[in-house]
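Sharing a structure here in structure tokens format.
In this view, the complex is presented without one of its protein chains, the others remaining in place.
Chains here go by letter, A and B, matching the order in which they are written, and residues are numbered from 1 within each.
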Amino acid sequence: MKHKLSFLLIALTIFSLILAGCAPQPTPTAVVEQPAQTEAPQATEAPQMTEAPATEAPQITETTVAEEPAAPSGEPIKIGFFSPTTGFAAADGTSALQSAQLAVKIVNERGGVLGRPLELVYYDDAAKPDQASAIARKLIEQDKVVAAISGSYSGATRAAAPIFQEAGIPMLAAYAIHPEITKTGNMIYRIGTLATTQGRVGAELVGKVMNLKKVAILTIDNDFGISLTEGFKQHAAEIGLEIVLEEKYPLGETEFRPIIGKIKASGAEVVYATGYYNEAANLVSQARDEGLEIPIIGQEGYDSPKFIELAGEAAEGVIITTDLNRDSERPMTRLFLEQYEATYGEKADMVGASAFDAIMVLAYAINTAGSTDPLAIVKAISELKNFEDVASGPFWYYTPEREVVRPICSQIVRNGAFHLYHEFTDEALVKP
Amino acid sequence: MLVLQNLSNALILACTYILMAAGLTMVYGVLKVLHIAHASVYTVGAFVGVLAFSRVGNFWVALAIAMLVSGVFGVLIYRSTYFYLLNSPRTVPLIASVGMFVMFTDLLQKPFLMGAYQRAFPAGGAGLPAIKTALFSFTPKQVLILLVAIILLAIVYLILTRTKLGLSWQAASMDREMASAVGINLNQSIAANFFLGSALAGAAGVLVGVYNNSVFATMGDLPSYKAFIIIVLGGMGSLPGAILASLILAIVENFLVASIGYVLPRDSIAFLVLILMLMFRPNGLLGRE
Partner (left out) sequence: MASGYLLTILIFTTMYISLALSLNILTGYAGQVSLGHAAFLGIGAYTSAVLSVRYEAPFWLAFLVAIILTGLIGTFLGLPSLRVRHDFLVLATMGINFVVVSVFKYVDFFGGAMGLVNIPAPTLFGITFRGGIPYLLLTTAYALFTLLICWYISKTWSGLAFQTIRNDEDASASLGVNPARYKIYAFGISAALAGGVGSLYAHFLGSVFPDNFVFVESIGMLSMVIFGGIGTLRGPIIGAILLRLIPELLRFIQDYRFTFYGASLVLMMLFQPMGLLGNESWVWRQITRWLRTAPQSRKEATQ
């Protein structure tokens, strides 16, 4: 038995390291991943996984609050939240969670909701539908949340939505884009722009703003990419663009050189490439390495500081359609961007903005409804007009299909940061 | 010329595959177990490499450190697990290997290690020049990969064929008990084997991290699946076979994509090839079992 003890010791060491390193950690809230830094201080939260009460990390700097509203008191109003903080989607899930927590903190600083503090009840779903459906049931029955937000991908959101609908609890999908999600029922609303709409805007950008005609389309093979391309092609046909090449590629692909060769040979003037920031970073740097100089257009999947970090110089000049306008002067956008960076030490992204806005919309809806009655809450959301209190806004209104209508902007990478390129405010174009 | 450029890109891709597969081939040769946890060694190598690079600023030093740490990590894996399972039925170390792979992958994703994010590895071409000819060209990064791969493979070849250690591995791969009986210190020999094989995996991780400018916790999965396929294609335990198979796989992948696009994801194409190989030529292209 003696020699087997050495493995046991190693296993014990690993586990005790885990215990030691993570004793106060529930969720990776204040994580910063720059290589040279030690771990950022953890948010002061209770050791349990479930509750993430609206306390903040130690280094917040208050930037905007003018007056001091009365501190919220009384029984907290619970909002359920799930996102993937482990697994392949952990980057997005963490961003969503952190943004939502920031939003809750801001709401509570402004007096809470109906005078009561807002509380986020959070679980990790690892972007898996079966986890999400179990979590949905947990949130409804155990935690008795008033409403819920999905900070997760389409598969998980799609699994959770019917459960909330059946229980009569409102659910907001922050950034999941599967069209079926909002069709589940009258309790389900979406914050993010429907991908097909964003695709249409992409075509408008290429054709009318940049005045280019021959397009090569690269579609990432998941629902996000397919919907975007669908929208793009739809509007491209309307305005007479020519699709000279169309290729699908798998999620996580790192080797684009053969495709780049094809694009060069196709005579394309511009590339419309759907994907997330890691594929995009590889595509863009390999393209520039291989001598492909034509503009590359992305979407909100690229909308992350990680894209610029990973792509380096190759990111310069890349244009994306997105809902988060970094150059906006709108107070809530500035508040979100500044406080996110101050709290978490890194720049915010689109996914985070959507989660943040979901909280803001819910807070507004509950306040407007004057109660936590689900039907009153969704009524308030559906009647919302020109809502400014969101980072990716303004929200003009909601369609009867529960999709948001709002201006969509495009951002260009200049000097290592995103800046406004063009804003699309034509209602006919941006209406889902 | 598009074809030549595709070929030259495939060559670089093959270099990254080869280092991974060579390490795995060596380990398999002696241990006769599919060391699935090899993927974790690769990832750890990339991680240590990027950390070292960010502190030291020199690519070659970072590479050396990464290889050293990967080697030690590999030896630890051997010594804590496979060592006790050398004489168990074959499924036992295999399942232990799967268990370790799953465990390390999960741990590596935790915030206190690599986290969920990708991080950049901006070593560029380590100051090497590009090679540009009329027909094809190599970027500085590609030149770097080619250089490192050739040097490392040459070293491995020399060790395998010219040193006592290498010969002991060849003996052990043919018959472990006999090797032990003729006085080879099996434990040391296998440990050294693991060290070198793991160091190669670490080097592969560093090179790919630099090539794609990204290092992340699950980066080892796909390369390790491909490595298995390569060693089957090349005949289990044959290094020249692995080299040939790496080249073929890389070329096929690139040309397939260039001609008909990503019909199926790369890993599935590779696995289909594997299944067909296993069905019809289980000894691989150059195998000798």
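Going forward, contacts are C-beta pairs under 8 Å (C-beta built on N, C-alpha and C of every residue); 3 or more make two chains touch, one makes a residue touch a chain.
As the structure is a computational prediction, the values presented were derived from the model and not from experiment.
Chemist: Considering the complete complex, identify which of B:Tyr78, B:Phe138 or B:Phe228 is in touch with the unshown chain.
Modeler: That would be B:Phe228, which touches the missing chain.
Chemist: Hey, which of B:Leu94, B:Leu147, B:Leu167 or B:Leu256 is the one touching the hidden chain?
Modeler: Answer from the full complex: B:Leu94 touches the omitted chain.
Chemist: For review purposes, identify every residue of chain A that touches the missing chain, sorted by number.
Modeler: Interface residues of chain A facing the absent chain: 4, 7-8, 11, 14-15, 18, 22, 48-49, 86, 124, 127-130, 133-134, 137-138, 140-142, 155, 158-159, 162-163, 166-167, 178, 180, 221-223, 225-226.
Chemist: Provide the residue numbers of chain B that touch the chain removed from this figure.
Modeler: 32-34, 81, 84-85, 88, 90-96, 98-107, 110, 225, 228-229, 232, 263-265, 267-268, 271-272, 274-275, 278-280, 282
Here is the rule we use: only the chains that are shown with their structure count from here on.
Chemist: Quick check: how many Å separate the C-alpha centres of chain A and chain B?
Modeler: A distance of 35 Å separates the two centres.
Chemist: Would you tell me which residues of chain B are touching chain A in their complex?
Modeler: Residue list for chain B touching chain A: 2, 5-6, 9, 13, 50-51, 54-55, 76, 79-81, 83-84, 106-107, 109-112, 115-120, 122, 139, 141, 212-214, 216, 218, 222, 253-255, 257-258, 261-262, 265-266.
Chemist: Residues of chain A touching chain B in their complex?
Modeler: 3-4, 6-7, 10, 14, 18, 21-22, 25, 28, 31, 33-36, 39, 85-88, 90-91, 93-94, 221, 247-250, 252-255, 257-259, 261-262, 265, 278, 281-282, 285, 289-290, 306, 309-312
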